[in-house]
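First the structure, in the form of structure tokens, and then the observations on it.
Every protein chain except one is present and positioned as in the full complex.
Chain nomenclature is as follows: A and B, assigned in order of appearance, with residue numbering initiated at 1 for each chain independently.
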Amino acid sequence: MNMVRLDKQKFSNFILELSAEYTVFAPGKVGGKTEFVPIRSEDEIDFKTLVTDMSPKGIFFPSSEVLYEYDKQGIRVPEKEIGKPIAVWGMRGCDSRSLLMLNKVFGSAIQMPEDEKFQDPYWKEKYDSSLIFGSACNTPLSTCFCNWFGGGPHSREGMDVFVVDAGDSFLMEPVTGKGSNFLRELTCFADSTEKDEAVAKKLASDAESSMAAPMEVTDLGERLNDLFEEAVWEEISAKCINCGACTFSCPTCHCYDIQDEGKGSRGKRIRVWDSCMFPIFTMEASGHNPRALSSQRVRQRVMHKYSYFPEKYGEFLCTGCGRCVTACPVNLDIREVLKTINAYNKQGITNG
Amino acid sequence: MNTTNELRKNIKSLIAEKKVDLFLGWEKGSLPLAATPLFVTAEDQADKAIFDVTCGNNLSIYFTKDKKQFEGRKVGIAVKGCDARSVVLNILEKQIKRENVVIVGLPCNGVLDRKKVLAKTDGREVLELIDNGDTVIVKGNGFDLQLNREEVLSSSCLACIYPDAQEYDFFIGEARGEVPNEGRLKEIEEFQTLSSLERWEQTRAEYEKCIRCYACRNVCPSCYCNVCFVDQNDPRWIGGTSEYTDTLIFHVIRNLHVAGRCVECGACQRACPMDINLLMLNRKVAMEVKDRFGDIAGLDINGKPAMSDFKEDEKQKFIMG
Partner (left out) sequence: MGNYCIPQQMKVERIGTEDPTRTLRTYDLSFVNDSDREAFKYLPGQFCELSIPGKGESPFGIASSPTEEGFLRFTVNRTGSVTNEIHYLRNGDTIGMRGPLGNWYPVDDLKGMNVLIVGGGFAFTTLRSLLIYLMDAREDYRDITVIYGARNPDLFIYKDEIALWKQRDDIRMHLTIDKPVDGWNEKTGFVPTVVEEVAPDPENTMAIVCGPPVMIKYTLPVLTKLGFSDERIYTSLERRMKCGIGKCGRCNIGSKYICIDGPVFSMAELKNIPETV
């Protein structure tokens, strides 16, 4: 199936049709911030924001999620509140890619493919049935660095349908079978013209060329392994205050804690986002903490994203969305950190 | 006179004369709206230092963040009025010794709240900032916006009475003196006129946004417990979810823990990635402390913090009547 065209006047119809089958999430404003929220109509969508303040990971991996409830009678996994599957409108290429990465951890049981106990039922229930409408970035931000890691402003990875905002219309191109099946059933589309496709192409090349040149990352993992014991980590982490703003805003950070909440014999077991930046993350009952120092924790976060995850799963655990860059209260810019690593040599001299 | 140039000169001579081993200042960050902390240990690094409307970080956090780093070292620190109060509080609370700190006071005209700027640009990215004093110009792709300073200053600055360091070894530039800021409590007064239900709804809506990243706690110079109560798990005092029942307790207890110790620098509110109005409760508590105990946190190096002092004539309903 080729690209189709949806005139913006028909967009509210499209959202209605989509809502009939799916619970639709889209970028919206909550207080002064932007995040992905459930929407019912076009008016609730924030079309202006390019990168939302909070990443969409929370749609599939909520910041707190009840694993089960317990009481004297036993254990019950709560029924899903929303009966319909999830559709997401307006997901940028960096974010849709992040879902593929998270799916490697939660979904596909890569550790032991034959053993379904290594799959996460809470993630799969939401993600496997979802429909992702991606959104091309025509004007990338100065904090965007998706092009460092093989992404791009018009990347289609992780999307079911790729959408380009072409001014008075949305041009939609199915990426997966699921995407084309959905589009085929709708009536509000017109076939795209050669002109439409030329517009999409032009927007893509303009967006790509507007981005700063990427840093070379091919041997980043090896460099990091090499520098593990070096003093560079103290230099890098000096100003870090070890809050979790970076990990919580990150679309790919997925570490969590499991906690119980309850009184007497009734309660809930909950998983909540956690952060490797917190000293308590690795604190053992004995009081021993294998990562007691701030520099060790900063190193862990960087190593996990750019060395350990690539070694285990074959790709960097970073999509270059730039959220951690803007969220950091002390402006510890991950791009600067990686540049420092790239320029560092073992004599202890930082070049450039 | 250019404050930044004077500051650089000052840092250079402090390092050259070995009066400090390390100087904490700010340098230009990777984003136009935020400077980033600078650790100067050699003279040539001093030229990176800046002081302007983007220098929001309260650098005194580094005294308590990693105490070992400062053991046996003399440290210089650039301070705004509020930062100086944090340094004084750290000294009064015996976290650092006065003789080991060289305080360089700067005349502060307030710092930016990035989120207020972005609200003005309607979410469009700011690529350049020009500080013209009464106005601030922000530029981005296809826009060029002149904003009144008051529109984009941190709420803490709009309510600030003491923009100058009250305790310092050097003061650069011209002190502004006390600013009356009569409207500083307006927000609290308005809040107090609401019905209890309205107050609850407003508070709940605010703290519902919290994602428990603890950026507010970690940028706070008065929050330095070895193990924060939220991190204790035996016993666990509060749940770890981002439901408002948990987040509200976290924030209220933190408010009380910094009662009489909060210098109202606003670092918490500027750091919050979820744009929670954290300052209002802090300010309310500071107001209560002033009313009851006559104390303003960190203002007087010879004073005693309200919560670590006791006077016989203090109002004590249930003890002294």
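Heads up, the rule we're going with is that contacts are C-beta pairs under 8 Å (C-beta built on N, C-alpha and C of every residue); 3 or more make two chains touch, one makes a residue touch a chain.
Worth saying up front: this structure is predicted, and the values here are computed from it rather than measured.
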In the full complex, displayed partners of the excluded chain: A, B
Option touching the unshown chain, where A:6, A:59 or A:105 are the choices: A:105
Which of A:23, A:307 or A:326 contacts the chain that the document leaves out: A:307
Option from A:17, A:120 or A:208 whose C-beta touches the chain left out: A:120
Positions on subunit B contacted by the hidden chain, ascending: 233-236
Subunit A residues that touch the omitted chain in the full complex: 67-68, 70, 75, 77, 105-106, 111-112, 116-121, 124, 225, 228, 254-260, 262-265, 267, 269, 271, 274, 276, 281-286, 288, 290-291, 296, 300, 303-304, 307-309, 311-312
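Please note the rule applied: only the chains that are shown with their structure count from here on.
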In the complex, subunit B residues that touch subunit A: 29-31, 34-37, 39, 57, 61-62, 65-66, 115, 119, 122-125, 127, 141, 205, 209, 211-215, 217-219, 227, 231, 233, 236, 239-243, 267, 270-271, 273-275
Residues of subunit A touching subunit B in the complex: 30-34, 46, 48-50, 53-54, 63-64, 139, 141-143, 238-239, 241-245, 247-249, 257, 259, 261, 270, 272-273, 275, 278-280, 294, 325-327, 329-333, 335-336
